[in-house]
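One structure coming up, written as structure tokens, with questions to follow.
The other protein chains are all here in position, but one chain of the complex has been omitted.
Just so it is clear, A, B and C label the chains in written order, and each chain counts residues from 1 on its own.
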Amino acid sequence: MKFIQLICIIINNHSMIGVESMLKVGIIGASGYTGGELVRILSQHPKMEIAALTSRTHAGKKLEEIFPSFTGWDGPVFSGTDSPEGVQGCDLVFLAVPHGVAMKLAPALLAKGQKVIDLGADFRFRERLVYEKWYKLEHSEPDLSKKAVYGLPEIYRNQIREAKLVGNPGCYPTSAILGIYPALKQDIIDTNIVIIDSKSGVSGAGRKAEIGYNYPELFGNFKAYGIAGHRHTPEIEQELSGICGTDITVSFTPHLLPVARGILSTIHLKLKQKLTTAEVTGIYANTYQGEPFIKVVPEPVLPDLKGVVGTNYCHIGARVDERSGSLIVVSVIDNMVKGASGQAVQNMNLMFDFPETMGLIQWPVFP
Amino acid sequence: MKFIQLICIIINNHSMIGVESMLKVGIIGASGYTGGELVRILSQHPKMEIAALTSRTHAGKKLEEIFPSFTGWDGPVFSGTDSPEGVQGCDLVFLAVPHGVAMKLAPALLAKGQKVIDLGADFRFRERLVYEKWYKLEHSEPDLSKKAVYGLPEIYRNQIREAKLVGNPGCYPTSAILGIYPALKQDIIDTNIVIIDSKSGVSGAGRKAEIGYNYPELFGNFKAYGIAGHRHTPEIEQELSGICGTDITVSFTPHLLPVARGILSTIHLKLKQKLTTAEVTGIYANTYQGEPFIKVVPEPVLPDLKGVVGTNYCHIGARVDERSGSLIVVSVIDNMVKGASGQAVQNMNLMFDFPETMGLIQWPVFP
Amino acid sequence: MKFIQLICIIINNHSMIGVESMLKVGIIGASGYTGGELVRILSQHPKMEIAALTSRTHAGKKLEEIFPSFTGWDGPVFSGTDSPEGVQGCDLVFLAVPHGVAMKLAPALLAKGQKVIDLGADFRFRERLVYEKWYKLEHSEPDLSKKAVYGLPEIYRNQIREAKLVGNPGCYPTSAILGIYPALKQDIIDTNIVIIDSKSGVSGAGRKAEIGYNYPELFGNFKAYGIAGHRHTPEIEQELSGICGTDITVSFTPHLLPVARGILSTIHLKLKQKLTTAEVTGIYANTYQGEPFIKVVPEPVLPDLKGVVGTNYCHIGARVDERSGSLIVVSVIDNMVKGASGQAVQNMNLMFDFPETMGLIQWPVFP
Partner (left out) sequence: MKFIQLICIIINNHSMIGVESMLKVGIIGASGYTGGELVRILSQHPKMEIAALTSRTHAGKKLEEIFPSFTGWDGPVFSGTDSPEGVQGCDLVFLAVPHGVAMKLAPALLAKGQKVIDLGADFRFRERLVYEKWYKLEHSEPDLSKKAVYGLPEIYRNQIREAKLVGNPGCYPTSAILGIYPALKQDIIDTNIVIIDSKSGVSGAGRKAEIGYNYPELFGNFKAYGIAGHRHTPEIEQELSGICGTDITVSFTPHLLPVARGILSTIHLKLKQKLTTAEVTGIYANTYQGEPFIKVVPEPVLPDLKGVVGTNYCHIGARVDERSGSLIVVSVIDNMVKGASGQAVQNMNLMFDFPETMGLIQWPVFP
């Protein structure tokens, strides 16, 4: 494996610095799905020490009591407070807390010189009013929010390298923005028609005890939800508008797939000019040339969920419907990895000058 | 059960005619999924006798050897020829054969005075050239095709009553057309933008031994397929164009859901005028008033697969996205029932003057 | 369909009595899975009127607000009390309440002359101490319990016909007892070794909002639970001991299958003498001859879940392992139908002198 060899050589060079140079990271709110996924990924990262996990509800418990998949894991137990005290001494703190909580925690952490990656929505929005309208919550740190960097490396790589505070993107926005970015950047679509039809595995709803997510209710089932009102809508619009410089309104329709993981977004666009599937595929491939986690798949392949589940990859396929002048883009990620914890680690790598792919290279399990 | 009482009274009245008046039906090509589903539904029908089943590959076998779910079924064994001889004496013949085969069989059956319902594509198209272009096959019976009735009772009920030959609609077209019909008929949408994003259970692909449908490949998986080229596209366009009197081009994107049954179509439309969700829901409810198998569900409910699986119902929910001016319609059916065999029985009921719902009333199994 | 014709003729004869003779039934605790399933099945029953549904938590709501699968159902709304007042005027009351509650309700209902079928455990045990040990609850009606009939028609058909109070069997016990009964009755097995390895769909756990049943946790998963301590153990032992007249101790191990419905019990027994698979299959087929809901499937077929899901059937297959002298029996039911609500309706049919299969004949949906 030449690629792996390369990684190993990198590892070798880095490890010369020795164990004492390991980055200390803490996770506040580590008992949810994204928290567990952070631990899984960070455990594969050679430059990392998980120094602190916090959870209000599971104080004193071992990780494996909450996640049996971590049977035998020898990291720290949960400290019982979702507060800065729980992560003292950490170089980097991941916030995996409900929205509204992260904005209370971030200032104190930053004041101590700790870098922060927030996996929630509090620091994703440049416009305080947009956040407040969709999340129905007053934002207590609008200035900090303006300084935060939106953690999508394919667009903001350089800013992330310098960032102290990163607002890690939402899962649906990651799949949607990555699927539309090349078309917008190359100005090949009508910006008035951006229809995003997304389908997500149930883990996207978090680790919740609700009748609606009870296994038998969703088994063999499928449905749309949150039509015309999902909170990821303004996040997608903010970023798309930023790319092309004009205000874009999208129509976003999420659905619940009866699987644990993965998001597939089917994006319906209108071409401004005649282009073939091969030409559009070329535009996408060029735009993402050199991107370590984006794979533009050529005809006749179309990306599927299992091709990315468990990995940090985003697979994208494009098709032109010449009869209707439509461009249909299929963009697939693992909502827990590229859509959350993997992207957070990718951002961490950038913020601490590690190789961007460190700890994140893995082929999907198949079948 | 007042409704059931009513049915029973109807049954009583009808059964006065006695056993000798039972309708004799035959199924040519009965060893596929739609064939088995026809048997299941017809077995609940009080006025019906399944007199003949044919299958080239399973001559002489009992139904339960092919479908273990029919253990103990006491109907006829498969006769070994997919030809008119296999269904002699039947009043009605269902054709569940590949396209291209039905057009060879229908003339002889009709000549003997047998009525015919074709579950394939051969008699769905009024324009021979459309069929020939998409199915890449010469049509040997273009005149017969013009006389056939498209078997969607919600639109063609009266013609079906008089029909000798019915082209039973495709599964995707049934869900799509029923989801768009009220909006087109009431002229509330821009006919230039009709985007149909459909998701189907795997039974829609038929009973096939192919690696791509091998259980582990699709487990936990999801993908789009046939973008810009699926053969159900021209069928949808023919019917939508017929409704509004102008040529409509749709963009149709099917997906494969990791479940056995059910189709959910999410239809993205543009409103011509400002309307609320409640107003659109009202328009839909009015259009389908009295329809026994269409349920328009009001806010905040959205229809889901399990609400229709195993039944002949179509559930429809509509949402206006006021920000983008979009109308999103969710239309759900069981692809094997309302999308195939159930609709065929509904058509049979109309053709033989039985109550339209006879044999088709059943609540879905939940959970 | 000759069978259906027969049923219809029966229906006709019965319906002469007219609508006013419909049986009035009530369901106390109708908002759980077994309650909903009772409604589904009773809706297919021609001699039945669902006159009352009660639910403490859903007073005043329509059934379809709790079970969207009943969209359009026109029966009674939930009355808000799980008490006899809620079911006044009913000829028969189904109790679908937690154990400990039924024993409080039954005496008053019986005193009014209403018949009672309890779907819980309160009236399944002849020995008060057994109940109290395993359910950790004092039994307030031990005498009533002795008079109750265990509602397994294949064993207690005649007693059920005369019963005022039926303790409807548990789901695991139904599959296990039916799978062992012929072997015990014909005295072909060593009664010291009865190992029941059962696998159940998640609906068996009821409609619960618990993290452990959250969709993503169980998706793609499988596990054993409750080993050596499941409460269905003494119920199985009581009935097996009753069949053969000696005390039988079983080893019962339940597992959670990642499906919504169905129980498959693999029962490991030791033959007392040399017998072939064909001989044992013959013994089983003879024992169940004439039983309308038991199908003994012959070699080489083995029963599977989908062959029974949604129906009241129990499919049984037997295999002799000549090398080890073992008899392996596979017994399959739908836990919600033959394992709960369907069996309750079968019992009702017996108690009210309806044809035993009335409302219960249905082929499984496949695939």
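Details
Here is the rule we go by: a contact is a pair of C-beta atoms (placed from the backbone, for glycine too) under 8 Å apart; a residue touches a chain by one contact, two chains touch by 3 or more.
Remember, predicted model here, so these are calculated numbers, not experimental data.
Considering the entire complex, the omitted chain makes contact with A, B, C. In the complete complex, the hidden chain is touched by one of A:Pro153, A:Gly167, A:Pro182 or A:Gly220, namely A:Gly220.
The omitted chain makes contact with just one of the residues C:Leu144, C:Val320 or C:Met336: C:Val320.
Interface note: of B:Gly75, B:Pro234 or B:Pro258, the residue touching the hidden chain in the full complex is B:Pro258.
Residues of chain C in contact with the chain left out of this view: 193, 195, 197, 199, 214, 216-217, 219-225, 227-228, 249-251, 253, 255, 257-262, 264, 266, 268, 302-306, 309, 317, 319-324, 326, 328, 330, 367. For chain B, the residues touching the chain absent from view are 33, 201-203, 207-211, 213-220, 258-261.
Where chain A meets the chain that is not shown, the touching residues are 1-5, 8-9, 11-12, 15, 19, 22, 33, 36-37, 39-40, 42-46, 48-50, 67-75, 203, 207, 219-220, 260-261, 295, 297, 301, 304, 306-307, 309-310, 315, 362-367.
As a convention for this text, only the chains that are shown with their structure count from here on.
Chain contact topology: the protein chains form a complete graph, every chain touching every other one. Residue numbering at the chain A/chain B interface overlaps substantially, since over half of the positions present are found in both copies.
Between the CA-based centres of chain A and chain C the separation comes to 47 Å, rounded to the whole angstrom.
Our note on geometry: chain A versus chain B, Cα centroid distance of 40 Å, whole angstroms.
In chain B, 219-220, 260-261, 304, 306, 309, 367 are the positions where the chain touches two or more neighbouring chains simultaneously.
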